[in-house]
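With one protein chain held back, the other chains of the complex are shown just where they sit.
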Amino acid sequence: MGPFDLIAAIPLLPLTAFLVILFAGHFTPSALPKCGAIPGILALSGSFIISLSLLPLVYSGNFFNNSIYLWATWSISDLHFGFLIDPLSALMLVVVSLIALLVFIHSLGYMNDQNEQGLFRYYAGLSLFSFSMLSFVISDNLLMSFIFFELVGFCSWVLIGFWFREDAPPKAATKAFLVTRFGDYFFLIGVVAVLVIFGTANFAGPNSFPVLAKSAILSGQTLNGLDPQTWVTIIGLLILGGVIGKSAQFPLHTWLPDAMEGPTPVSALIHAATMVAAGVYLVARIYGFYALSPTTLAIIALVGGFTALLAATMATVKHELKQVLAYSTISQYGYIMLALGAGGYVAGIFHLTTHAIFKALLFLGAGAVIIAMHHDGDMWNMGGLREKLPVTYWCFIFGSLALAGIFPFAGFWSKDEVLLETLNYGLGGSPILLIGYAFGLIAVFVTGFYTFRMIHLTFHGSPRSQAAREPHSLRWNIKLPLVVLGSLSLLAGAINMVPLGEILGIDLSYLHHWLDTAPSNLTAHHYHELTESFSGYHSAYFSSIISAILSLAVAVSGMAFAWKLYQSPNPTESGTVYSTRFNTIYRILMHNYYQDDYQLMIASLTRNKLATFANIFDQKYLDGLVNELSSKSLSLSNSIRRIQTGAVTNYALLLSIGLVLILFIFALLGGWL
Amino acid sequence: MVPISYYILLSAAIFSIGLFGVLTRRNALMFLISIELMLNAANLNFVAFSTLHGNLTGQVFSLFILALAAAEVAVGIGIILVLQRNFSGIDVTKAVTLRW
Amino acid sequence: MLIELVILSAFFSGLFILFSSDENSHKFSFYLSLIPLLGTLIMWINFDGSGNALLNGGKIAFETYVPWLSLGSYSLSWHVGVDGISMPLILLTSILTPLAILSAWTPINERKSQFYGLVLIIEAALFGVFVAFDFFVWFVFWEAVLIPMYFLIAIWGGTRRKYAAIKFFIYTNVASLVMFIGFMALIFGLGDSISSFNLIDISTALHSGQLDGLGFLDASTLKYVAFIALFIGFGVKVPIVPLHTWLPDAHVEAPTPASVILAGVLLKMGTYALLRFNFTLLADVAQKWASIIAIIAAVSVIYGAFLALAQTDLKRIVAYSSISSMGYVLLGLVAYTVYGLGGATFQMISHGLLSGLLFMSVGLIYNATHTRSIEDLSGLADKMPLTSVIFIAGAFGYMGLPLMSGFAAELFIFIGAFGANFPFAKLITAISMFGIVIVAGYLLLTIQRVFFGTFEVKGNPDLALPQIHDLMPLVVILLMIIALGIAPNIFFEMIQDAVEPMVSLLGGISDV
Amino acid sequence: MMETSISDLLVFLFFSGITLLSSAGVVLVKDVWHSALLLGVALLSIAVHYVLLSAEFIAAMQVLVYVGGVLILISFAIMLIRRKMDPKSMTSPSLNMGPHLLRGVGAIAFFLLFSSILIGASFVIPVGFQDGSSITKSIGYAMFGLPGASIHSENFLAAFEIIDIALVAALVAAVMLARRDSGGEN
Partner (left out) sequence: MSDLVLLLPQLCILSAALLVLIYNTIFRKSTKLTILTLIAVVGSFCSIASAIFLFISQSPTVTIFGDQLVVDGSSLFFSVIISSVTLLVSIASYNYIKPLQNQAEYYSLLLLAAAGMGLMASANSLVIAFVAMELASLPSYALVTYLKNNEGSTESGLKYFLIGALSSAIFVYGSSLIYGATGSLGFTAISESILNTPSLSGLLGIGILMVIGGLAFKTTSVPFHFWAPDAYEGAISPVSAFISSASKAAGFILAFRILIEAFPLDVVSSIGLDWALAIQILAVLTMTLGNFAAALQENVKRMLAYSSIGHAGYVLIGLAALSGSQDTLVIGASMMHLMIYGFMNTGAFLFIALAEHWNVGPTFKDYRGLGSKAPLVSIAMTVFLFSLAGLPTGGGFLTKYVLFMAAVGAGFWWLAAIGAINSALSLYFYTRLVKSLWVDPPISDLNISSKGIPVGIYVAILIAAVVTILSLPFFSPFADFAMAAANILIS
């Protein structure tokens, strides 16, 4: 009974739950009263407990990294499925299984109590998703991650399109899958390139591909036609394609807001905490590879920063509560990308964890509000819910403040660390990161603005609709997850309070140490050395206190500006000065910078113009050619048929002319004349 | 003894006249008669060449041709009678039901 | 002896059914079709072949060699056997036929015994194609497949069945004539270094450079001319883009079970023949023109996918998507690496299963709603949950969702093609990989428009929901697709072993 | 062996003139009856040519079979056919010229081609037969493939056997065709 024997159980438990729910649901529905929630909850609590039990093991320094199942034979290292347990994946395991468990519980309230139909399909999809996500987290090679990367996308397609009888969810599901599929196309090329160029796709171990890449760059010999540096950049960018698709970064972010069509627990689990995190987790997982090429890091940072600002601005004008949260998710992941791009590996992971917690909290809170509001998510019909839903209100406040990055909450510590690292490395010799830092800082202001606007419109002021006056009562299964997550978003910051540590002079960066006790070339320190030597990132040791104070001030001023705009007792959308004076900007923001429209236009263009052109070309020319050939030969046969006129004299005439002709030809040839 | 080439030329002339008859006349009997002419031309050829080569193969063979020409005429007239009965006339260009 | 048993059992049961009465011919034909299935399974269990049959050192399993007749200096013989490449294809044929028969129970209700008889005869002919190693024996079976397929399309087909049937018949016949003349030029080019049509002797002769010119063609131009003739001949069957116009008509107008066999196995005849003739016998020519062929493959993939995108008839969509999948096979073949060739053969199997599944489910939808146009259908998932689940699973398998055979095959092909050493290999592979996005595009659009939204069918007929025997074949194929997706080594081990010698033949990069 | 004496030439020219004119007449005259008669004249003149070529037996046969047999047969046929058609007045033989003659260009082309080739051909001096040997006797021997013929010839025994079967066949065929069936069904 080795310590790591139970790892396989983590993903397999949700898989068994999936199979149980699927078959029981189809054959003996009565066996599962809660339509499959119970097996799901049991499975995930099991996974959560095992993940927790792994933490001390990993902290004491023993890791697990070998292949479990041989998928296909290969020359050097076969294509296989394997597990890699190291501090990063252990941490992520805990976060994913915890949030998944809480979402399952929340679903009891959200789905069962509203007696939705087709719940077996829902819970089966949810458990399949958990299985794929957990397997993705602990996979030990790039191919296995790609496989579960796509499976996760499939589960999100199933779950977004849960209410397939209406019109909007299926369209949203298709759009989600297609946009991520477009990203995965680049990712697949990346995977194939890694397998072909380096011969292996392992993350860790002596012959893992980041190590091979590093030694190739150092030795300088050309690899498969190009020099290693360009290969690393190209492969990095290709994999980045998949990351941008999945984590909804700048060009491929349009699918996330539409994915809100799915049930809110789904949005909470998939489109806030786990699936969207898969992209950035992948970057963290092969950070040793990305650290080798400065251009890729710079691109990641810029994309991240720009997305953070862009999404935040779009969130300021949305009517739907879930839309605001969706855009805030996009912008927060922009921050994590900014951190990773700027060499802040630890900061990225820190913000990833804290964001998972408070975003899940906000989404579950939004779910609670939507139940209370009899399934109406429009903030302009809410207001004054503070007295009626006290528990939800306080948990929601904790989450929002963490999101805005206000002092004691987790968000403050992690977002500040991100900005600190960006500033640090920006000043320390790679000025491009400063642009990222500027984006990040402005985004803090805008985040503060839309967070306060969200709280104020939902909870403060007077109720603006009948449903807001008598909201639906909420049971324990809604409130318990909120309380758990609320407390966590308060305390989670403790794992890495760098500015406080600097003030008190004691080292509080536990997360940093946690990520340092990784296998040989996966430690945070090793990554720091790589970014320094290969990408020229030198830390300028900027004091964390100043940047903390700066970001706090910007956040508070953002909230104050929102308070000034919306503080009138019953604010109306048209009344705010915001919508009158900056009307054009308002319209642009409402239309999400027309991103959706131009992507839709491209899709319909290829579908209607290009495809129909190909079809017509195919029918008219290629098919036409064949038909033309047959009709020509038939008309020729018709004319040949006509030679046989029926009169014997004609036959005799043609016969003799034929004979004389042949005689004449041969007379000429033979030279008899 | 006139040089053989004259005879060959004569037989070629007769052959062509026979062929001319075949091509121009529409009457079945005329067709038959013209073919007789052509066969006779061949016979003349055979006899002429037989003297040229000095062996009798040509002459004996011409006897055979004579016999078979007669046989052919017999069958031909039989067919022409049947034609007369069906198409009431032996004009060859009338019998064109089978064409294309 | 096992191969002859399998072929003869299929053929004579076909004849028996053909002449038997109609009323329970569908049950008889299903049970009879299980015999060849049993035979092939036994063959698979004690399959002891190793290496590539046509290359030296290849040990052919179940080999039988019986002299048949002699034409002047050439002696023809019944030389059949199985190697790593043909074994999976035979299994695919013997599995698909009973399932096709089963799926024919509801739609085919007139002249039933003739239908089932012809299906079994096609199966026998297809076995022949995959086992024959003598050119003339192979050519007999190659042409014999056309006749039953013509009748299947012409008698039980859709509205334009006669046009489609005759077009299919003549198009493929012209192709095989072109191929025949090309191959004969090659045979006589070899002069007296071979005295039989045995493919193994021909390949050893060709590879030891015995080819001297024929008439005004010297050795190398003769090789090029023969390669082009063979490529066009088999290209029509594969189909490769410019020669594909018969496929949509034949597939759409054929009854569902016939189009399952047509898409499932008949297309593989073309790729199998390409593998055996163009890429084993004339390997050096294939290697020299690798980039051009790869470009043709990429065009097939992208152009086929765009064509499918423009279709509104369910069956045409599935038919056109076969063109792009076959484009992938060609890409795999031309890569000339272990993964490329192995992936191509694996893709033949996986595409056979996947297109079979999609055609059968389209058949079920047509039986129920009597319309195939996606504009007339919506919200089917509401009323036909099981069929929609199977179609969606099949569609995702087709798109290359991991843990299904489609993904495994395409991944192997991409790895193989990406690592190939002909110029622009990486660029062409990257471009043709874009196909998976377009395939995902039109399949998802179809699913969304046909299965989701409110239930409403034009002329709202009362749905004839499929019974168990309609759904059973689909479930079986789906399980096989998933099994192959999770454990491709079931076949891939065997294929790799057969493909390895081909690569080392030309000193290609053997590790990719 | 024999140089051509003037008298032979004159005789040849005279008779070939008759043959050519009569055969042209056969082809060009309008009424079939007249062409049949002219055919008789042509055949007789050809028989004379045979005599000139020292093939007397053949000439005799020619006269006997052709003029005697075939011509009579043809005239019977004309009589039979004429009976049905309205008996046109027996006018004097007139040539039927007209555009249809153009179709005869094939024959003329053949003749021109043949004659041009013939001029080019150089003939060897004819071997001819020694004037003592009886041609008819050796024809008889040759007919039955018996040795002992004074002039060499190929063995025609097999041909002889086959020809009689052929004549039997022609007989059966002609009888079948000519006989008037008793209302046979078509």
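Which chain is which? They are A, B, C and D, in the order written, and residues in each are numbered from 1.
In this section, a residue touches a chain if its C-beta (ideal position, glycine included) is under 8 Å from a C-beta of that chain, and two chains touch if they have at least 3 such contacts.
Predicted model, so just to flag it, every value in this text is computed and none were measured.
The chain left out here touches which displayed chains?
Result: the unshown chain touches A, B, C, D.
Sort through C:Phe16, C:Phe47, C:Phe139 or C:Phe455 and give me the one touching the missing partner chain.
C:Phe139
I'm checking contacts with the chain that's been left out. Which of C:Phe16, C:Phe188 or C:Phe455 qualifies?
Reading the full complex, the residue touching the unseen chain is C:Phe188.
Looking at C:Phe16, C:Phe47 or C:Phe180, which makes contact with the chain not pictured?
C:Phe180
Since one chain has been left out of the picture, which residues of chain A touch it in the full complex?
Counting only chain A, the missing chain is touched by 630, 633-634, 636-638, 640-641, 643-644, 646, 648, 650-652, 654-655, 657-659, 662-663, 666-667, 669-673.
Which residue numbers on chain D touch the omitted chain?
114, 117-118, 120-121, 123-124, 145, 154-159, 162-163, 165-166, 168-170, 172-177, 179, 181-182, 184-186
Mind pulling the chain B residues that touch the left-out chain?
Residues of chain B in contact with the hidden chain: 8, 11, 15, 18, 22, 28, 31-32, 35, 38-39, 41-42, 45-46, 48-49, 52-53, 55, 57-58, 61, 64-65, 68, 71-72, 75-76, 78-80, 82-83, 85-87, 92, 95-99.
Here is the rule we use: only the chains that are shown with their structure count from here on.
Mind checking the centre-to-centre distance between chain A and chain D? Centres are C-alpha means, answer in whole Å.
105
Could you tell me the distance, in whole angstrom, between the mean C-alpha positions of chain A and chain B?
99
In whole angstrom, how far does the Cα centroid of chain B sit from the Cα centroid of chain C?
65
Would you give the residues of chain C that are in contact with at least 2 other chains, written as numbers and ranges?
Residues: none.
Would you mind listing the residues of chain B that make contact with two or more other chains?
19, 22-23, 26
Can you check the complex and tell me which residues of chain A touch chain D?
For this pair, the touching residues of chain A are 649, 653, 656-657, 659-660, 663-664, 667, 672-673.
Within their complex, state which residues of chain A touch chain B.
By the definition above, chain A touches chain B via 641-642, 644-649, 652-653, 656.
Looking at the complex, which residues from chain D come into contact with chain A?
It is residues 103, 106-107, 109-110, 113, 116-117, 120 of chain D that touch chain A.
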